[in-house]
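Left out: one protein chain. Kept in place: all the others.
Naming follows writing order (A and B), and every chain is counted from residue 1.
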Amino acid sequence: MTQNWPLWEVFVRSRRGLSHTHAGSLHAPDAEMALRNARDLYTRRNEGISIWVVPSTEITASSPDERDPFFAPSADKPYRHPTFYDIPEGVSHL
Amino acid sequence: MVAVTPETGPDAALGTDETDGTGMTADLGAQLAAAFDAAVAADERVEPRDWMPEQYRASLVRQMAQHAHSEIIGMQPEANWITRAPSLRRKAILMAKVQDEAGHGLYLYSAAETLGTSRDELLDKLHSGKQKYSSIFNYPTLTWADVGAIGWLVDGAAITNQVPICRCSYGPYARAMVRICKEESFHQRQGFELLMALSKGTEEQHAMAQDAVDRWWWPSLMMFGPPDDESAHSAQSMAWRIKRHSNDELRQRFVDIAVPQAEALGLTLPDPDLKWNEERGHHDFGAIDWAEFWDVLKGNGPCNEQRIGQRRKAHEEGAWVRDAAAAYAHKQAAQQPAKPAGQNEEARV
Partner (left out) sequence: MSGIDTSAGTTTAAALALGDDALILSHRLGEWAGHAPVLEEEVALANIALDLLGQARILLSMVGDEDELAFLREERSFRNLQLVEQPNGDFAHTIARQLYFSVHQHELYAELARGDGPFAPLAAKAVKETAYHRDHAEQWTLRLGDGTEESRTRMRAALTALWKFTGELFQPVEGLDGVDWAALEERWLAALTDVVERAGLTLPEGPRTGAWAAGAGRQGLHTESFGRMLAEMQHLHRSHPGASW
């Protein structure tokens, strides 16, 4: 049995007066460890004073503006390129 | 958790006669491709949920994965000297640098994951040899001076390669590179400074530095990849603005930068043909041994098996740790009732 750790999105407040900004993602078994890993990874040069972590699966994204032809298809098919669907183990390709 | 890509997504099953198998009409496909090309040509950034040609996606995943793998395999030759660093200051610098490389690997895997491929998949491909890492790390670090040569030459070549990627058309990759380039600014300097200390040190230290430069110079030039006319992926990557400059262009830039630095170091670059060409405004340099390059790439370098072996071993021996943490998280989640929305005070903006 090897269980994969879920993906978390990391938001960092770089200093007082600024809002939290998306810094990247990481893997962690749970929220507590995600916070700690985020501290180590995204603030090891004092880049932040506060961190949020959110399970990537919990993020609901809007579709970009449908009037822009470049973005039209993602409104049409929101499921086309998302990162976070579950598929059975063993199914893999790029 | 494995992300889905269009071929396995729910829309794959919906294909009808009017579609091209990706769930859209040929007209719409052409329109999208044209819009994509125009956006890239206008230097707009492509973001994860935008439509993109499958080849573009595959190219990016391949390049980002190789880049991420290079960071984490690249930890090994330098970590080889952490326990033998000759001063506490050097030891701290080296530990911080190797740690950065783990961090950079994480940023890059994170960027690659936005394209619908999980880190576990990518690691599996590294471990099974299906994806490559930079061949430079298949050379051994035989003396302490190699740590300096890696910093100065290998990181120097990497930075020459990477700075243009900060303007890569794919947003997450470009953003990861901005962070990496910023953090790496000290990596090359510490290598240069390390070699300087050796070069100006005792006779033995100077010889150690020269020997390291002799061994790392040519492999560093190979880091830019095969000559332009033999490079499999270059032209398309340039058109898509994943790449901004050709292999040979970047290699020339690196040689021109390195020559005066070697002079400052008081060390010789091991190439009798290296000389300034007034007409071209560049340095001419000798022929690269591409047979060696292809041979190392195929797996016959001094350390290929050792590097992958250690990576695989760390991963396999760590499985019980990762499993334990996952099992614990599972138990904790089962014990705790879900928090009603809005209860988390801290998360209020």
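Here is the rule we use: a contact is a pair of C-beta atoms (placed from the backbone, for glycine too) under 8 Å apart; a residue touches a chain by one contact, two chains touch by 3 or more.
Quick caveat: nothing in here was measured; it's all calculated off a predicted structure.
Undergrad: For the full complex, which residue in B:70, B:205, B:246 or B:304 touches the chain that was left out?
TA: B:205
Undergrad: Among B:28, B:58 or B:95, which one is in touch with the chain left out?
TA: Once the missing chain is taken into account, the touching residue is B:95.
Undergrad: To test your reading of the contact rule: which positions on subunit A touch the chain that is missing from view?
TA: Where subunit A meets the chain not shown: residues 5, 26-29, 32-33, 36-37, 40-41, 44.
Undergrad: Touching residues of subunit B against the unshown chain: what are they?
TA: Against the missing chain, subunit B presents residues 72, 75-76, 79, 82-92, 95-96, 98-99, 102-103, 105-106, 109, 144, 194, 197-198, 201-202, 204-205, 310, 313-314, 317-328, 331.
We adopt the following convention: only the chains that are shown with their structure count from here on.
Undergrad: Based only on mean CA positions, could you tell me how far subunit A sits from subunit B in angstrom?
TA: 21
Undergrad: Which subunit A residues qualify as touching subunit B in the complex?
TA: For this pair, the touching residues of subunit A are 1-7, 19-20, 24-27, 29-30, 33, 41, 44-45, 52, 57, 61, 63-64, 69-71, 73-74, 77-87, 89, 91-94.
Undergrad: Would you mind writing out the residues of subunit B in touch with subunit A in their complex?
TA: 1-11, 23-24, 28, 31-32, 35-36, 38-39, 44, 48-52, 57-58, 61-62, 99, 103, 106-107, 110-111, 113-121, 124, 176, 183, 319, 322-323, 325-330, 332-333, 347, 349
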